[in-house]
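Data block below; observations after.
Every protein chain except one is present and positioned as in the full complex.
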Amino acid sequence: MMLSPDVIAILVLDALFLLFGTFAFVLSLGIARHFDAHSFHERQYALEKKALLVATIIQYIFYLKLPLFLFFIFTSDTISNLITGAMCAAGVVNSVDFGLLLFAFKIINLYLFGFWLVLHTLDLKNETLPYTRAKFSLFVLFFFFLVAEIFCDFYFFNALNIDKIVSCCGTLFSATSTSSIRFIFELPHPILLSMFYGTFALHVMLFFRKDALGFLLVNLFFIPLSILALILFFGTYIYELPTHHCPFCFLQKEYHYVGYLIYITLFGGTFFGISASIMSLADQRKTYASFYRYSFYLTALFVAIVSAYPLLYFYRNGVWL
Amino acid sequence: MIHLNTVSKIFNAGAKNAFCALDAVSFEIKQGEVVLLKGASGSGKSTLLSLIAGLGKPTHGEIVVGGKHISKLPDHFAALFRRSSIGFIFQKFNLIPTLSVFENIIVPLIPSNIPEKELCSRANSLMHRFGIAEKRETLIKHLSGGEQQRVVICRALINNPRILLCDEPTANLDATLSYEFVQMMQTLKTEGKTIVIATHDSLFFDLPLIDRSIELSKGKQI
Partner (left out) sequence: MHIKFNTYLLAYALNALYRRGFKSFFTFLMLSFITFLMASILIIAHAIKYELSLTIDALPELTIQNLQAGRHQNISLEHLDTLLDIHGVQRAIPRVWGFYYFDNAGVNFSVMGIDTFDHQTKEHLETMVTAFDFEAFVATPSMVVGKGVQRILNENYYKDYFNFITTEGNFQKVSLAGVFDARTSLESNDMIFMPQEIVRNIFGMHPQEATDIVLRIANKDEIATIITKVKALYPSSRIITKEAMRVSYQSIFDYKSGIFLALFLVCLVTFLMIVYDRASGLSSEEKKEVGILKAVGWQINDILKEKFYEASIIAFSAFLCAIIAALFFVYTLQAPLLRDIFTGYSVLKPTFVLPFVVDIQMLSVIFFLSVPIYMAAVLIPSWKTATLDADEVMR
């Protein structure tokens, strides 16, 4: 068990989330079951108030989770100094079996809670509260994701063992590794890059056409594709090392923490994109132009940042890696 | 403008201490009318006003104000409705004693976050109109009853409402101030505001200002 102050901070907030989350979960069950905007019953008024409490709790959790997620990565990076063999968060995360799962949960939960809040805002725009039941039923589901993440967090810090020697990212993300992701290294760069920039072009086009369904699909596809492109291609230019494929190391100080910017623009852009599409699909009358715009700007910024590395490298050295 | 259809309000319904404060009240108030809501203390006048403003929900019946089904509106939207359409003048003034005159007047506009320029110009013109401009920075607790009454009216008008609801507006005023109040209502009437005055003050009976009276007794309309 690691009992350093940063780990304690994360666990304490986790405990708080669990407490509030459970409370919200119980209330949500009642709301999802009994809420009826047309009812005159006293219970309905009580439920309306409780719905606001749950929404407040979810906002609290979400807005705290955002900085806490960054802090989690930062902490994992620090812990990598303690663990033999780990050079960055990748090694730390991989030092326990479910490390990547934990990471996935953390990101997915941020998306889920974010969508929930979008739905909530949408709901409060209409006097019939059309999505109230749906949104609390959804929270009942999301709660299990939250619980899973919190337990993973707990077991993660519990299982971290500073005496154990782990693989560093160099072996985790390499073509020779025996890991399950080896096959992706067989994807040739030209194909990968044309897919990456092609998807981005589609993104831009659909942004101007405000095509909700297409935009949704493009954004959903863009997340894994971008991560893949980061590992296989762009990362190597950030490190200027053709063999270094780690998607975590560029979060470190040596690379001016550029990873934070990269991931914030990627996740932020796709989040707004997916939200905008879902909202326009749900409510055909409006276009939610601001969300489309945020999505476009952030995604364009993401593409610009990652593209700048290989271009600058080529400009300076006259060759590709 | 205001439409009530067999509206009942039972407090603590179902419990032992259930109390029927309003019993099947129905009436209609047209735009620009000034209506007097008469009745002894405890007859349900305040309860009725708060239902019209959407502060509470009726146990039975339907309330439609300006085409909106107030009785069906969730709290979130009832507040928006009050913000846009209702001005409230309370019996006990209900000002925030530790805020200044200006601050009290702008309270209803705070959540709307409108530009400061517009906010100030609205508040200033109202303060000039009701003669309390020089008290702008004075705290409410240092004001006389008549001055407080004017602040209340300014606050009720700052959102430019179509409907003014007055609950015992003259209960804390002496005769001259009460008369002054009637004068002010008179000018507001000429501006086309719909006004409901709930009172048991005989001053209002048979005033030319009043278009119509509705009388309540123990929750029933007579």
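Letters A and B name the chains as they come in the text, with residue numbers starting at 1 for each one.
The working rule: contacts are C-beta pairs under 8 Å (C-beta built on N, C-alpha and C of every residue); 3 or more make two chains touch, one makes a residue touch a chain.
Every value quoted in this text rests on a predicted model; they were computed, and no experiment measured them.
Peer 1: Of B:Arg82, B:Arg122, B:Arg150 or B:Lys193, which sits in contact with the chain we cannot see?
Peer 2: Of the listed residues, the one touching the omitted chain is B:Arg82.
Peer 1: Return the single residue from B:Ala24, B:Val64, B:Leu99 or B:Leu177 that touches the missing chain.
Peer 2: Hidden-chain contact among the options goes to B:Leu99.
Peer 1: Contact with the hidden chain only, please: which chain A residues?
Peer 2: Counting only chain A, the missing chain is touched by 2-10, 12-13, 16, 20, 49, 52-53, 56-57, 60, 64, 67-68, 71, 74-75, 78, 81-82, 84, 117-118, 121, 162, 275.
Peer 1: Give me the chain B residues in contact with the hidden chain, please.
Peer 2: So the residues of chain B touching the missing chain come out as 46-47, 49-50, 53, 55-56, 75-76, 79-80, 82-84, 86, 88, 90, 94-96, 98-99, 103, 106-111, 113, 119, 155, 159, 167.
The working rule: only the chains that are shown with their structure count from here on.
Peer 1: Round to the nearest whole Å and give the separation of the Cα centres of chain A and chain B.
Peer 2: Taking the mean C-alpha position of each chain, the two centres sit 50 Å apart.
Peer 1: Applying the document's contact rule, which stretches of chain A touch chain B when the two form their complex?
Peer 2: 37-38, 40, 42, 45, 48-49, 124, 127, 129
Peer 1: Quick check: in the complex, which residue numbers of chain B touch chain A?
Peer 2: Within the complex, chain B touches chain A at residues 13, 57-60, 71-77.
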